[in-house]
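Have a look at the structure below, then the notes.
For this view, one protein chain was removed and the others were kept in their places.
Here the chain labels run A, B and C in written order, and each chain numbers its own residues starting at 1.
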Amino acid sequence: MYIFEHQIRVRYAETDQMGYVYYGNYAAYLEVARVESFRNLGLSYKKLEESGIMMPVLEYKTKYIRPAKYDDLLTIKLIMKQKPSTRILFEYEIYNEDKILLNTSETTLVFVSTSTGKPSPAPELFLKIFEQHF
Amino acid sequence: MYIFEHQIRVRYAETDQMGYVYYGNYAAYLEVARVESFRNLGLSYKKLEESGIMMPVLEYKTKYIRPAKYDDLLTIKLIMKQKPSTRILFEYEIYNEDKILLNTSETTLVFVSTSTGKPSPAPELFLKIFEQHF
Amino acid sequence: MYIFEHQIRVRYAETDQMGYVYYGNYAAYLEVARVESFRNLGLSYKKLEESGIMMPVLEYKTKYIRPAKYDDLLTIKLIMKQKPSTRILFEYEIYNEDKILLNTSETTLVFVSTSTGKPSPAPELFLKIFEQHF
Partner (left out) sequence: MYIFEHQIRVRYAETDQMGYVYYGNYAAYLEVARVESFRNLGLSYKKLEESGIMMPVLEYKTKYIRPAKYDDLLTIKLIMKQKPSTRILFEYEIYNEDKILLNTSETTLVFVSTSTGKPSPAPELFLKIFEQHF
C-alpha cells in the first residue's frame, strides 16, 4: 500500500455562487495529488509524457460529503491499495483544516501511447518503484 | 421516464495538452444539460435558488470511453428513470457528431435550503412537473 | 470592418462566490466568439491548427463594467477594425439580455507555426476571406 498526502488551498476561481467549491473542480485537486505523489517517488509525470506515454482517466467516482469552501487548506490523502498493472486505481480522501472528511473519490487511470492513442504497458521504471510499496 | 438532449460545442479552454477535453470539465457539461432540461420543462434553476433552495451534487460517477476533442459538437443525453424525491438521480450519455458514445455518467443531487445548508423537501412545483413524466 | 455577434449562456461553473462570473472566465467567452466568427466566414480554427498554424493570444485587455451573472444570456459582439496582417486585433463588447454593456475587451493574436513555435505569416485563405470586409 502506498499513501501520500498533499495540501491545496482553495482558490476563489474554484468557488461557485453557492459559496462552495464547484463540484467539477475537485478533479483538478486529485490530479495534483497524483502528480505530487509521483514526484515524491522520484517519478515525473511530465517526463512520462515526454517519453511517449500518457495516463488519461478511465473512470472517476466521487462523493461530496461536506462542501469545501473558499480559502480552505485541504489535505488530499491519496491511497494506492493495489499494485499498478495496465491500470492504476487511486483512492482519495479530502479533509479540511478541522480534519473533517469532505470528499471521497476514486480514479482509474490507464497507460496510453501518445502517438497511437492505444493502451500501452506500464513503463518498467514506474512498476519497479511502485512495487517497493506492495 | 424523462429524456432530454442538449448540444454543447467543446471550447479550446476545455482541452488539455493531451488534446482531449480535461476529465474535470465534463461536470460542467452535465450541469448545463440539467439546467437546460429544467428550462425545457418550464422550470428555472436560477429562480429555484432565488426562492431559497439549491441543488448541490452529492455523488458523481463517470466513465471516459473515448475522448471528446476540441470543437466537437457533443450531444448530452440526460435520462431520468426515477421520479425525484428528496434526491434526484440523473444519468447521462455523451455522443460526438459521429454518434460515437464518449462518456456515461450519473449524478445524484439533493435539495438544500440556501439559508440553513440543510436538506429540504423538493419544491411542489418541481415534483408536480416531473410527475407528469412517470 | 467585420462585426459578428454570438450568444453564450453563463454556466454555474463560471460563477464565483460573489455571485458574479469569475473575472478569468470571460477569456473563454471571447475565444468562443472568435472561433464562431471564423466559422461564420467559412473558416475553421480547428483545421487551421491541423494545417500546422495556431493562434495564441499575445495581449489581452479587459474592463469589467457590470457583473455578468448566473444564467445570463450574454451577447458577445466581436469587432475587427483592422485588416489582419501577422497579428489580428479583435475588440469585444459583452451585453446582457437587457442590452446593458457588461464588459469591453481587446485581444491581439499572432499566427505561430505549431512545429517551430515561431511566428508564421497569416495563411492566404484567411487573408483573402478577411480582406473582403475591409
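Heads up, the rule we're going with is that a contact is a pair of C-beta atoms (placed from the backbone, for glycine too) under 8 Å apart; a residue touches a chain by one contact, two chains touch by 3 or more.
Please read these numbers as outputs of a predicted model, since none were measured by experiment.
Note on the undisplayed chain: of the listed residues B:13, B:79 or B:129, the one touching it is B:13. Here one chain is not drawn; of A:46, A:81 or A:133, the residue touching it is A:46. In the full complex, chain C contacts the hidden chain through residues 17-18, 20, 22-28, 31, 49, 54, 56-64, 67, 114.
Panel shows chain B; residues 12-13, 15-19, 22, 24, 70 of it touch the chain omitted from the view.
Contacts to the hidden chain, counted on chain A, fall at residues 9, 11-13, 27-28, 31-32, 35, 44-46, 49, 70-71.
Keep in mind that, in the parts below, only the chains that are shown with their structure count from here on.
With centres taken as mean CA coordinates, the chain nearest to the overall protein centre is B. When chain pairs are compared by contacting C-beta pairs, A-B ranks highest.
Taking each chain's centre as the mean of its C-alpha atoms, chain A lies 24 Å from chain B. Distance from the chain B centre to the chain C centre is 27 Å, each centre being the mean of its Cα atoms.
Multi-chain contact residues of chain C (touching two or more other chains) are listed as 12-13, 70.
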